[in-house]
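One structure, pasted below without further comment.
Here the complex is missing one protein chain, while the rest keep their positions.
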Amino acid sequence: MSAAGPESGACPPVCAADVERLAAARVPAEVWDFVAGGSGDESVQAANRAALDRVRLLPRILSGTGEADLSGPLLGSTAAMPAVVAPMAYQRLLHPDGELAAARAAAKAQVPYTICTLSSFPLEDIAAIGGTTWFQLYWSRDRGQVLDLVRRAEGAGCEALVVTVDVPVMGRRLRDMRNGFALPRSVTAANFGAEPLTATHTRQAGASAVATHTGLAFDPALGWGDLAWLRENTTLPLVLKGVLDPRDAARAAELGAAAVVVSNHGGRQFAGAVASITALPSVVDAVAGRCEVLLDSGIRSGTDVLRALACGADGVMYGRPVLWGLAADGEAGAGLVLDLLRTELQEALLLSGCPDLAAARGLAAVLG
Amino acid sequence: MSAAGPESGACPPVCAADVERLAAARVPAEVWDFVAGGSGDESVQAANRAALDRVRLLPRILSGTGEADLSGPLLGSTAAMPAVVAPMAYQRLLHPDGELAAARAAAKAQVPYTICTLSSFPLEDIAAIGGTTWFQLYWSRDRGQVLDLVRRAEGAGCEALVVTVDVPVMGRRLRDMRNGFALPRSVTAANFGAEPLTATHTRQAGASAVATHTGLAFDPALGWGDLAWLRENTTLPLVLKGVLDPRDAARAAELGAAAVVVSNHGGRQFAGAVASITALPSVVDAVAGRCEVLLDSGIRSGTDVLRALACGADGVMYGRPVLWGLAADGEAGAGLVLDLLRTELQEALLLSGCPDLAAARGLAAVLG
Amino acid sequence: MSAAGPESGACPPVCAADVERLAAARVPAEVWDFVAGGSGDESVQAANRAALDRVRLLPRILSGTGEADLSGPLLGSTAAMPAVVAPMAYQRLLHPDGELAAARAAAKAQVPYTICTLSSFPLEDIAAIGGTTWFQLYWSRDRGQVLDLVRRAEGAGCEALVVTVDVPVMGRRLRDMRNGFALPRSVTAANFGAEPLTATHTRQAGASAVATHTGLAFDPALGWGDLAWLRENTTLPLVLKGVLDPRDAARAAELGAAAVVVSNHGGRQFAGAVASITALPSVVDAVAGRCEVLLDSGIRSGTDVLRALACGADGVMYGRPVLWGLAADGEAGAGLVLDLLRTELQEALLLSGCPDLAAARGLAAVLG
Partner (left out) sequence: MSAAGPESGACPPVCAADVERLAAARVPAEVWDFVAGGSGDESVQAANRAALDRVRLLPRILSGTGEADLSGPLLGSTAAMPAVVAPMAYQRLLHPDGELAAARAAAKAQVPYTICTLSSFPLEDIAAIGGTTWFQLYWSRDRGQVLDLVRRAEGAGCEALVVTVDVPVMGRRLRDMRNGFALPRSVTAANFGAEPLTATHTRQAGASAVATHTGLAFDPALGWGDLAWLRENTTLPLVLKGVLDPRDAARAAELGAAAVVVSNHGGRQFAGAVASITALPSVVDAVAGRCEVLLDSGIRSGTDVLRALACGADGVMYGRPVLWGLAADGEAGAGLVLDLLRTELQEALLLSGCPDLAAARGLAAVLG
C-alpha cells in the first residue's frame, strides 16, 4: 500500500492478486465469502478466468510513438482509461469509509464510479465527492420508488443509469447460505428507509439475508416494457448490465440503450453462464456500433482490459479488485488498485504497439 | 436434512454434493462403491461431468414475468419439473424403506418414479404409493416372465415401460469385483421368486454377485424384434433407455417408441462411451420430434437440467443423487434432493430469463 | 494371478494396471525403467493415453445376438481376437522363462506372438512352442545376417516378417542413460553370437548399453530399396512397424506390404511423435484397403482395442502389459493379461452392440 500504510517496509502490491491477499487477511471470513463467492458450483468464475487466459493477442511493433493514450469517451464523458468501477453493493462491509473512499479513488483516477441502489452511503453523499458517477438501478417492486431513485440520481448529477438486468432474483450463493450471512448492523442499504431493509440484518440458518432482502425488495418481473418506460422517463443514458445473448444486445440497441455490459455478474448470478469474454464478440457484432459495449467478470489486470478491447469492447467494468483495495487500505487501497490497472494497461498498449484505444481494438486475438 | 433430522443444528445441505457427503458417511464402503462406481477405468463418469461443465449457456434477460413454470408433459402426464427418478436397483441397500421412501418423495415432488425390475420391494407395493410411476424392464431369458412383469406393471398402474437397452450384460465394475460384492440377505430382487436370485447373495472372490445374477437372469440377445413384439403386446408407451447413436434413436422413433433416454448408464456399462450430453444434439436431430428425448448420466443440479433442455432434451432422469438422499435420510433425504433440484432449476430458469420450458429449450449454448 | 500364484488370497488383478503394480514390485528398478521408460520428456506416452481417452464411442443397441465373435483373420491366419503380442526385446529381463513363457501364453490365447531379433531365447526355441508366430526384423549392418535371420524365421515357421522401421537409431531414453543401463549377464541377444553383443553388457555412465549395441549392430540407413529387396527375397508377408505418415503408409501398400503398424514404439523412439491413434484414420484412408492396418502404443484394455477398431484398425499389437504379466507371474501372468484383454474386448463388443469385428469397425467415434 502507500508508504505510510500498514505494509510499509514490505514491497507494495505489484498486481491485483497481491491486494487480494492483503484484503483476505483483513475482513471477516463471511464477508470475504460474500465478496469472493459465486452462485452454485462457482464454475462461472473459473470459466471467466480460463476464457480470458485463452485469449492470446498478437502484439504489433514499431508504432513510433512511445506513448499510449488510454483515455477515451465512455458514454459521452472522457475517462482516463476505458474502465468504470462496477456497481458493488454494501461497500462498508470492506471499510468504514465504503463507497465514499472508493468513489474518491475513482474520481482521482478519472474513471466513472457506479453508485449502487444498495450502496451503504446515500447516493447523494457519494455523488457529492465529484468525478463522474453513474447510478446502478435495481428495480423496486414499487415503481414509485424506482422513479424516486432515478430522480435522486439525476439530481445528484449521475451521468448514466445502469439497469442491472441479470438479477430477477439473487443467485444461489452457497457460501452465504452456509454462513447464514446477514449484514452487520453498521451496514445498511442507505438509499432506503428502515423497512423492509431489516431483512438484510436477520440471520437465518441456511439462507442469505441479502438474498432474502433482494427477493422482498426488487421486482423479478422486470421486462422490456419497463425499460421502454424508463427510457421515456429519464434523459440519462441507459446502460443494460448483464447482457450475454446477442439477440438481447440487439434489442437493447434498438431500445436506445447507450451501452450494454456483457457480464455474468462475476459468477454471482446464473450458475451455467458462459464466460463473458466468450460472449463478447457476438454481442459486438449484434449491436453493430449502435451502442457502446462494456465487459466485466473476471478482469484482473491491464492485460485483461486489452483482451476485452481486442475482442471489441469499448471498455470494462472493474469489480472485485476495487473491493480488495478498499479492504486493504480504504481510499488509498482502491486507488492503488486503479493505479495498477492503469499502469498495466499503459504497458500493455506500449508493448503491443498501440498508441491508443482504437489501435488496441485492432489487435488480432487467437484462442490459445 | 430436515430440521428434526440427524444433522439438525448444522446447515442443511445446499447442493447435491452436500448430500453425497452425508450419504457416503452412512453406508458400508462396498455399498458406496456399488452406487458410486462405474465400469472399467470409470472415465465415463468423468467424461459426463466434464462435458456437462463445458456446456455454457447464454441467458436471456427481461422476460417480464418473474416466474418460471417448470411443469410440463412427460409421456402424456404432467410433471412438476422435467425430471424422472431414474430406475436404480436394490434401493434397500441405501435405506430400509428403499423404493417406498424414494417413490413417496417422488410423488410429493410430482415427478415420475421409475420402478425397477430389480426393485427390492415388489413393484405393486411401490406403485401403490401413488404418483406417476414408470416401470423399467430388464428382459428375462424367459419371455413368459417378461410378459408377466409387463402385465403386473400395467396392473399396478405404471404409465410407461422403460426398456433398458444398454445392459445385454452387466458392465465390468472393478470396484464390485474387487469387493466381491454381493447383496446382503436383507435385500432381494423382490419381483422374483427365490431362484436363481440367491446368486445375488453369493460372494465370490473377484466377481460381483449382482453381475453374475444379471448374466443368469436376463437375455443378452435382446433385439429390435423383441421390442416390436413388446410394442404389440402392451398399450403402455415404450421408452428405450440407453440410446447414444442417432441411428438407433431414429429406429426407436420408427418403432413407435414414446421416448428415448440418451444415457450411458451413469458410466456403469460401456466403458468407452461418449458423454451423454455430447450425444444428445444428434439424437434430438435424428428423432426430429417423433418421440420425446430424455437424458441422464451425470445430472447433479438444476443447472445441469437446464443444460440438457438447452441441448434439446425434453427432460432428464435423475439418478445417484436420489440414492444419496435416501441413504442420508430416507424419504426426507430423497425429498430434499428433489427439492434442491426444483429450487435450482427454478432459479436457473429465472436467471436465464426463461418463463417456461419451451423458452429454456431456446437458450443458446456454447462449448467453453 | 492364478489361485496358486503368489497373490492367492487377495483379489486377482481385474485390469492391466493391477498387473502393472504387481510387476513393478518384482523387477529391479532399472529394468522397470527400461520397460516403462520412453525417449526424451516421455510426453509421447502421455499423448498416447490422452488421445486414446479422447476417443469416445457411440455404442449401438439391440443387436439381437447376445454374442460377440472376436475372432478374425490377421495376415491370413485366424486369431482369437484382433491382437498380436508386440515384439519386445530381452524378455528374460522380466522372468527367467522370458519369451518362452510369453509365447506359450499367446499360443493358448490364440493370438500371434512376435519373436524379436533381440529375443533372449533363440527364435527357433520360441517358434517351437507352437501357435502363430511372426518374426520382427532389425536390419543388421551385415545384409548376410539379415538374410540369415529371415531364412531362420522362415525355417522355424514364422508366418510374417515385421520390419521395424522406426529405429534407424535407438531413441534417447533418459532413464536408461541415467541408470547407465546394461543387460545382466543372464540376458543375451540369443539369436546372435557373442560379438559384438557384449556391448549390451558393458555399463557406461550416462549411456544405455542397449542403445550402444543397437548402434553397433543395426543399419541406420535402412531404406525403401532394402524393403523392396527383402520383398523379393522372401515369400513371407511383410509388415512395416512404425508408420505414422499416410504418405509412407501408401508407399508401403504399393510396395506390397501385407500390413503396416501405426505405432510410435510406445513413446520409446521419436520424442515428438503424434499419438498413434491420432495418426490412424489418415493411414487407414491412405492404404484404402490395400493392406491391413494394425495399431499399437498405449493400448491397455479391451476398450482401447475397440477404439482402434472404430478408428479403422484391423487389430492391435499389445505391448508393455504382456511384459507386466510376465514379470508378475511368468506364463500365467502373461496369460492373465491376454485373458483380461479378451474378456474386456468381449464385453466392449457386447455393450456396444457389436456382434463381430466388422460391426465394431462401424462404430461412430467423437473426440471428447
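Going by the order they are written in, the chains are A, B and C; count residues from 1 in each one.
In this text, a residue touches a chain if its C-beta (ideal position, glycine included) is under 8 Å from a C-beta of that chain, and two chains touch if they have at least 3 such contacts.
Not measured: the values here are computed from a predicted model.
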| item | value |
| --- | --- |
| For the chain not depicted, the shown chains it touches | A, C |
| Which of C:136, C:278 or C:303 contacts the chain that the document leaves out | C:278 |
| Contact residue for the chain not shown (choose from A:15, A:46, A:169 or A:255) | A:15 |
| Residue, one of C:269, C:303 or C:346, that touches the chain absent here | C:269 |
| Selected from A:59, A:72, A:184 or A:206 as touching the chain missing from the view | A:59 |
| Contact footprint on chain C, counting only the chain that is left out | 40-41, 43, 47, 50-51, 165-166, 168-169, 171-172, 174, 177-178, 180, 205-206, 219-227, 240, 242-245, 247-248, 269-275, 278-279 |
| Hidden partner chain, residues of chain A it touches | 11-12, 14-15, 53, 55-67, 301, 303, 306-307, 343-344, 347-348, 350-353, 364, 366, 368 |
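We take it that only the chains that are shown with their structure count from here on.
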| item | value |
| --- | --- |
| Those chains which touch chain C and also touch chain B | none |
| Shared interface numbering between chain B and chain A [over half = same, under half = different] | different |
| When chain A is superposed on chain C by its C-alpha atoms, the rotation angle in degrees, nearest 5 | 180 |
| Centre-most chain, if every chain is reduced to its averaged C-alpha atoms | B |
| Where chain A and chain C are represented by their mean Cα positions, the distance between them in whole Å | 59 |
| Shared-contact residues (touching 2 or more other chains) in chain A | none |
